[in-house]
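After this line comes chain A, so read on.
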Amino acid sequence: MVATEKPGNYQVVGTRPIRHDGTDKVTGRAGYGADYQAAGMLFGRVLRSPHAHARIKSIDTSKAEALEGVRGVITNADFPQPDDSQVEIGEGATTSARWMLDNVLAGEKVLYTGHAVAAVAATDPHIAEDALDLIEVEYEVLEPVMDVREAMDENAPVLHDFLRTEQIASAFGPGDMVGQKPTNVAKYLEFKAGDADAGFEEADVVVEREFTTTMAHQGYIEPHNGSAFYNRDGHITIWSSTQGAFGVRDMTAGLLQVPVSQVTCEPVEIGGGFGGKIGIYLEPLAALLSKQTGKPVKFTMTRQAVLEATGPTSGTYMRVKVGAKNDGTLTAAHVYLVFEAGAYPGSPMGAGAMCALAPYQVPNAHVEGYDVVLNKPKVAAYRAPGAPASEYAVESVMDEVAQQLELDPMDFRLKNAAVEGSRRPDGAVYGVIGNEEVMEVVKSSDHYRSELQGENRGRGVAMGFWFNVGMESSAYASVQADGTVSLSLGSADIGGTRASIAMQLAETLGISAEDVKPQVVDTDSVGYTMVTGGSRTTFAGGWAAYESAMDIRRQMEERAAAIWDVDRDQVSYSDGGVNGPADDDGNARSMTFKELAGQLAGSGGMIQGRADVNSMEAGPAFAGHIVDVEVDPETGKVDILRYTAVQDAGTAIHPSYVEGQIQGGVAQGVGMALTEEYFYAPDGRLLNSSLLDYRMPTALDLPMIETHIVEVPNPGHPYGVRGVGEVPIVPPAPAIANAIADAIGLRMRDLPMSPRAMLEELLPDEG
Partner candidate 1 sequence: MTDRMIVSATINGEPLEFLADQRDSLLEALRERIGLTGTKEGCNDGNCGACSVLMDGRLVNSCLVMAAEVEGADVTTVEGLATEDGLIPLQQAFLEEAALQCGICTPGFLVASKALLDANPNPTEYEARYWLAGNLCRCTGYDKIIRAVLKAAEA
Partner candidate 2 sequence: MQALKVVRPTTIAEAIEQLNEGGDGARPLAGGTDVIVIARARVRDIDVLVDVKQIPELTAIEWDPDSGLTIGAATPCYELYGNADVVQNYPAIIDSATLIGGTGIQGRASFGGNLCNSSPSGDTIPTQIVLEGVANIAGPNGERSVPVEDFCTGPGRNVLGQGEFVVSISFPAPDASGGARFLRFIPRNEMDIAVCNAASAVKLDGDTVRWARVSIGAVAPTPLLVQGAADALVGKPLTDETIEAAAEASKDAATPIDDMRGSIKQRKHLSAVLTRRTLQQAARRARGEDIPSVGGH
């Protein structure tokens, strides 16, 4: 597959049609998971652990069950008990069914505050809530492990007796069991390129720094929900706002130990995910309670539960050491990453390790990573999982190295920029990438070239990388007699992917975007489609749309040949229609798509196209951000004055939606940088589990975010698409940190760079 040679010469790609689901979403008619209603529906609530670490000695649900209106109470023991085999959960990651179940409802131990212990279904939500108080749980409280470095200590309390350290060779590959003793260190990863020690020897300047970040939540406004109906024939239907209906289907089937064909996941709209709505929390509870009660059961989470008990991204401890020659050439780097996995193994440490040095050619590199369990919620994917932390550390150090070498930070980066053919420390070799192009656009941008005036103001830049993923998408397209095409998709549409996928189908057929009617259908109605996440949906979904359109084109050629009674190979599809040989009178034979569509019914029936694509390759994405800040030295508060995000999108299918992805990613990155954190008490209680105290940026906390879309087409995609959703969250934290350093000379190495943290640094020690 080669990229089409004339980017920008598209009819549909690159335009900005209104999304097909738009009206429903501005009129309130779009149905989200919590909007599910059914007659006789029961309401579910979850009893959650007050302790961060405790052994469950007993659970007595009898009083709750006796409460009038309560129809069912379940605990971990009510599920079929799984073996420890691994199951795939999307984005290539795997987990064990045992861990998944124990996270859904705690098994022998509760491992974090908010860990689900029991679930109740009642005729009324208030009754279900009342019933929670009647469940008696006897806990043996254990010492919690709250610090990731302490958790690595061999004397630390161990969360899982059976856990042994596994050494892995790549982010998603299998590993070897190397540990002998019970430990909290689940995984260890090491990449080596060249000879790091020798490289540091070569360096004129070496900077080594330590960094920490806290857990941060995706913060989608829609709390998790899950409703299920267990029919009398054993068939389970699930309504859930999820990034991946097929994943929910497969995981729920796995936990209930039924065939996947016995589960249907209905596509309801989803109110934000950012990686956090791939895993399951409530769906199996609803399904099991529905099985027990014979009624549909709906669960919705409280915001407190969302923050305490769904997956934020990891808090981290990191050490980065970079060496460079006086001419600015990088000689060596050492990156040491420790990631909080939360209660069960599976942090994005591997991705963080892959991305850490990705924008650069580093001849000698050593990257180490640790995946460590501790008494916090099991982390989930969060937009470019792992990269914001590791690149925050690296980009901060790069900035300091440039500063010490007295080089323009962009010149320094450009000098060392990874290009096509460069090999990353994890071994991957780049194809066509837009890294240098992004850096050049940053450097030449009006923002970067403008003068920043005023006291306590500073400018920072940082780069970001995300590898993007492909994976499976399917599409089914049906030609209608009026020349429109109905397109069935399996990808949840979080931010306009109905439109961006439909546009690629339209482009391929030479029809308008409005003539394609995309819809997201349930898991029974379309082929297997992976999650909306990993910056893959427009890429892989678009590819599937392209292939299904090509399937239609082939059939239309055949049909036109039949209608004209000419040879099949004399007919070709181009420019939105079929063209054949001239007729006996010498007139060209051609039909537009619409004309032929109108003749299908009478000439052998309508036509459908279908495609399944499964690409393990995707076009990596690079971003470069520029930020101007002003720091109030008396309060430590950082104001964002101006923000510019530059990014290689490959091809921007729908530029508005690409801009939206970039701007949304920046805002989340700003939140991570400045205000968002998981604030734990020493006993493991989360102290800020509300949207008041978990401070996501408001409209007043951000300026307009300028975007520059660079288009270096991905040769591995029919329209040159790269994923765009994730990389924009990567640069903001280091860009802001670098801007703060520029403004007041203070290097902040712990996130968030909150006013309180800033003041801690700014104010003299009182001793």
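In this text, a residue touches a chain if its C-beta (ideal position, glycine included) is under 8 Å from a C-beta of that chain, and two chains touch if they have at least 3 such contacts; residues count from 1.
Here is how the candidates were picked: all candidates are chains of the complex that A comes from, given by their letters.
Computed from a prediction, not measured in an experiment: that's the story for all the values here.
For chain A, the touching candidate in this complex, among 1 or 2, is 1. Within the complex formed with candidate 1, the chain A residues making contact are 37-40, 123, 232, 292-294.
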